[in-house]
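As you look at this complex, bear in mind that one protein chain is not there, while each of the others sits in place.
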Amino acid sequence: MKYTETHEWIEEQGSAATVGVSDYAQKELGDIVYIELPQKGIQVKAGDVVCVLESTKAAADVYSPVSGTISAVNEKLKEQPELINRSAESEGWIYKIQVSSPQELEKLLDKKEYYKK
Amino acid sequence: MDFISNSSEQQEEMLKAIGVASIEELFSAIPEAIRLAKRSEEDGLSELEGMRLMESIASQNSYYQFDSYLGAGAYAHHVPALVAAICSKSEFLTSYTPYQPEASQGMLQVIFEFQTAICALTGMDVSNASLYDGASACAEAVLMSLRINKSRNKILVAKSVHPHYKEVIQQYAGNNIVEVPYTSDNSIDHDAFNQLLIADTALFLLQSPNVFGLVEEAKKLFSLAHEKGVITILCANPLSYGLFASAAEVGADIAVGDCQPFGLPLNFGGPYAGYLACKKEFMRQLPGRIVGETKDAEGKRGYVLTLQAREQHIRREKATSNVCTNQALAALASLVAILWYGKKGVAELALTNYQRAAYLRQQLSAIPGVKAQGNNGYFNEFVLAFDKPIEDTINYFKSKGILPGFPLKEWYPSHKNSLLVCVTELKTKAQLDHYVEVSKSYAKHF
Partner (left out) sequence: MQNIFEKSQPGQKAYSLPRKEAVWNGFTPPQELVRHTSLPLPEISEIDLTRHFSLLARRNMGIDTHFYPLGSCTMKLNPRVNEWCASLPQFQRTHPLAPIDTVQGNLHVIYSLIEFLCDVTGMAAGSLAPNAGAQGELTGVKMISAYHAARNDSGRDEMLVPDNAHGTNPATAAMVGYKIISLPTASDGDIDLDLLKKAVGPKTAGLMLTNPNTLGLFSSKILQITKIVHDAGGLLYYDGANLNAIMEIVRPGSMGFDVLHLNLHKTFSTPHGGGGPGAGPVFCNQKLAPYLPYPQVLKTSQGYTVQWESEQSIGHIATFFGNFAIYLRAYLYALLHGRAGLRRIAENAVLNANYLKKKLGEIFTLPYPQHCMHEFVLQADRFLDKDVRALDIAKRLLDYGFHAPTIYFPLIVKECMLIEPTESESKATLDSFIEAMQAIAQESMANPELVRTAPHTQPVRRLDEVQAARIPKLQALIS
């Protein structure tokens, strides 16, 4: 699992990868009340805002760690946005992406580096 | 006079506690070069002098001496006495935005009920807590539609929307606005509409009753718009919903307008209160404040400001809008008036407004040389034309104590000699008959 400076995580599974926000991010945001999920099939570049997480006190942009095409979204989050609070780094995953430039992953932080910051 | 509590003794005590010799020291951060020396000796007024002065300024207005038929976006209706009594209650008048909900349940519940009343009138699923006026409500609805229909950017607006509203839409949404013209009977041009409904159109905003008082065939137009994936916005006088089809019935996605006809005096143009309501699937795109119902720690029902993450104080430059205030006290005034009339009263009030205007129009159209435009689908207002210069018309009526209506050429140059005549429940049969008599003598002799 790798992390970005902007608190997203990404886990490779072959040419596809799963993306979510870190446990630190969900703690900072507080209870998540709503997420506007991205559309399947759209193409994104690394650093694009893919979706927005809303809590009662903040709204945070989620930036894509890599470029590619969104292949799936976690539909469960529509009815249960609190999944992100309960399990940000596993069940609370947000979207899956077909990675177009795998070398982008190398620029990201590993778990130890991220949690040190 | 002023409203400062502390005497000079108390001021001295506080200066001592702070540790400075004079108040001037507290302003030391201000550069000397720009600091003002005390500019005047006492130049304020006592309360009685202030009141006397305002009374004399008020008496310079001669408007109330006339029997006025002005409408055009601001309507003279009866304001129930209960409205002022409730709005002047200390806790409503002098409270702030309910950011501490436990101390503001009164105002929060008021807004929740206001939101409900707007949904009842319009048939929409959700409403916000109000906006500044009908014009900004239109503008916000346009911005909202552009957010929803992200991939499109053309804005379609009927030309017969109130000009001030159109201008404010332009202020907020830019110049990408295409106007759909109206025909010679002042209704929207359906053929032109079809042609203008092109692929890139994001939204269509229609006012009905329109600026000429005419009720449009909104259902037909909105149905066509939906076939092309266009968001439909209906701008309406909320009183008209007591008689005419609701926004939901005609297929509107968003309903906007100004609450002024309910409970808000003319006040020379403001404050009024805009309303903005929509279908539930667009709820999270609603700008402005919204109140929601919830429970407290002991399970009791309570109200809070909700969906705030979209607002300026949190999202800052990414907010749905920069709007901060709502028109809370004005919304309360409208709510009290709507409730005072209630289910049966709103319908009766709307009907009597319709009937009085229809009566006047019918009587006028019987006069030779007078054109009272329209079919039966009018509300509160209709267009009236004498075959004489408009300035002469207005002067003649004024000499008889009547302000006959708004000269439309100021907004629509093609309506060179027409008046927009407004009739509400305030007009008695005697007044309306007097208008007819004056019209008869004007048409015959001049």
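For reference, chains read A and B in written order, and residue numbers begin at 1 within each chain.
Rule of thumb we're sticking to: a contact is a pair of C-beta atoms (placed from the backbone, for glycine too) under 8 Å apart; a residue touches a chain by one contact, two chains touch by 3 or more.
Bear in mind that the values here come from a model prediction, so they are computed numbers and not experimental data.
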item: Listed residues B:Phe204, B:Phe222, B:Tyr275 or B:Trp340, member touching the removed chain; value: B:Trp340
item: Residue of A:Met1, A:Ala16 or A:Val33 in touch with the missing chain, whole complex considered; value: A:Val33
item: Missing-chain contacts mapped onto chain A; value: 31, 33-34, 54-57, 81-82
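Here is the rule we go by: only the chains that are shown with their structure count from here on.
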item: Between chain B and chain A, distance of the C-alpha-averaged centres to the nearest whole Å; value: 43
item: Chain A residues touching chain B - in the complex, by the definition given at the top; value: 33-34, 36, 54-59, 61
item: Touch list for chain B against partner chain A, complex; value: 284, 306, 308-310, 314-315, 318
